[in-house]
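All protein chains of the complex are present and in place, except for one that has been dropped.
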Amino acid sequence: MDLWDFLEYAAWAASALFGLFIVIDWIKTDSTYSEEFLTSSREGELEALTEEQHHRG
Amino acid sequence: MANAQQTEHVGLARVLGPAHVWALGVGIVLVGEYMGWNFAVGKGGAYAALMACWFAGILYTCVAMIDSEVTSTVAAAGGQYTQAKHIVGPLMAFNVGLYLVFAYTMLEAANAITVGFLVDTVATMTGHEGGLDQRPFIILAIMFLAWLNYRGVLATLTFNLVITAIAFTAVIILFLATSGIFTTSPLQHKDLMSGPAALPYGWLGVLAAMHFGLWYYLGIEGTTQAAEEVRSPARSLPFGTLAGVMTLAIAATLTWYVSSGLMPWEYLGQAGVPLFDAARLSGSTFLMVLLGIGTLFATLASANGCINDASRAWFAMGRDRYLPGWFGAVHPRYRTPYRAIIFLVPIALIFALGAPIDQVITFSILSGLLEYTFMPLNIILFRKKWPLESIKRGYEHPFHPLPAYVLLGLCGITFFAVFLGYGTQLVAMIAFYIVVSLWFHFWRYRFVNRGAQFTMPWPKPRGY
Partner (left out) sequence: MAKYTAPVQSKIGQIVDVIVLLIMAIGALYIPLWMGMAGSSKEPVAIENPTWEALGQNPVMVGQWEKLGYSDPASAAELITARFDYSFSISSLIVMIVVIVGYYAILLRFSEKEYRDVIAEKFGE
């Protein structure tokens, strides 16, 4: 066992940790909010916003 | 959180400035100078690689000009996908969306493979025996960056700005240190490129080198994906993109100059981490460590930008029901397309852990090439359907239609270059896109609302 063997284990552990964070937050988010709210983003809304900025600018 | 619940809808957050656009564009591409470009040397020799570098530079200048004009008008996540939807038509848009997702996801996989290779090299150099399991490091790179992307775009691209700047500075320092300005130069271009080593394949090799010549710049067009998150897209996107192409043309030429002055072309043409090798040959430990860190940062910055861009494209297609609508979700707190980010993680892992790197790179290059071939068609139709006076553009590119035809011609040459040596993949790849196109046209398109997907506040196009 040298430093690199420990690093290998550390990398596995850190990967699992990041994965776990993502999955837990994903499940939490999906169960807290309604599907309509989560998928309510529309392309045009943001475009209308930029147009507004243009006119003002 | 309570705040987000009160507003009735949730969208991406508009938080980025021009420096982030530069970091996104250059960050994805700079890794191309640290690995991959040198396969062009293998396909045609050192001079051929330099010529390919400049021809590819012309190609990408056309790409940046055309893209800037359209994007400064069509500012939406999804970038070229959204452009195609408004200008050419739904099936083209679906294909372009897939080009984007595959070009970036494959590039991400190639970056992760390089991280694993680099860690292994360093472990061997520091005396580790028995080999290293590269897998945990490949997985860690992808998981960490996915997590960063999941948590929000501002932190993600600020991180990219810092590591990209460091990696770019490392290339400049390597050039200055070996150029002979301060000490005698170790570069020996004259002898290394004499006789048959000048153009080992003749002029055909120059053509063939165009294949990997694209790798010097591949991904710069990804800046457009940030359109919904940039504060003033009409100004920031053209500025960030054009500054990015100039940065890369400089970095690419310097990289070529230093590397070809230190390594025989036969070695350089197959090297895994050429700039790191160049630093090693310069005889300076400082340079070696610096370029090692530069390689690591460049690969991370690139993979990071790729996750960002691929997920935006996938998200935009989900939002329009080109793909299952489930993917069109935005995280209420982090304001990121979180389901698209999650979905692309296992895909990147499958290719990073299971496929050889030159295949993955070729898959990425081909998807990019198909996308660049679409761009001239796009701009020609754009100017025809909406002439300059009909809608206000944030940026108008000069000399139209000359850049479009130059780009089309260079794409044709590059198709031929890929055909030399990698013809089977080229055909397999296009067969894939044909099958997918038929699937979309005859099946998937029924779930898409017709008029509603046209979201730009534009007048009716000419001729319809």
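Which chain is which? They are A and B, in the order written, and residues in each are numbered from 1.
Note that a residue touches a chain if its C-beta (ideal position, glycine included) is under 8 Å from a C-beta of that chain, and two chains touch if they have at least 3 such contacts.
Just so you know, these numbers come straight off a predicted model, no measurement behind them.
Partners of the chain left out, restricted to shown chains and counted across the full complex, are B. Within the full complex, the residue among B:D120, B:D358 or B:E396 touching the omitted chain is B:D358. Of B:G127, B:G195 or B:P398, it is B:G195 that touches the chain left out of the display.
Mapped onto chain B, contacts with the missing chain fall at residues 42-43, 88-93, 95, 102, 188, 191-192, 194-197, 200-201, 204-205, 208, 262-264, 266-267, 270, 277, 281, 321, 323-326, 343, 347, 350-351, 355-356, 358-360, 363, 373, 377, 415, 419-437, 439, 441, 444-451, 453-454, 460-461, 464.
Methods note: only the chains that are shown with their structure count from here on.
Look at where the CA atoms of chain A average out and do the same for chain B: the two points lie 21 Å apart.
Put simply, chain B touches chain A in their complex at residues 5, 8-12, 14, 75-78, 82, 123, 126, 128, 132-133, 136-137, 139-140, 143-144, 146-147, 150, 228, 232-234, 316, 319-320, 325-326, 328-333, 338-339, 342, 392, 455-457. Residues of chain A that touch chain B in their complex: 2-4, 8-9, 11-12, 14-15, 18-19, 21-22, 25-26, 29, 33, 35, 37-51, 53-54.
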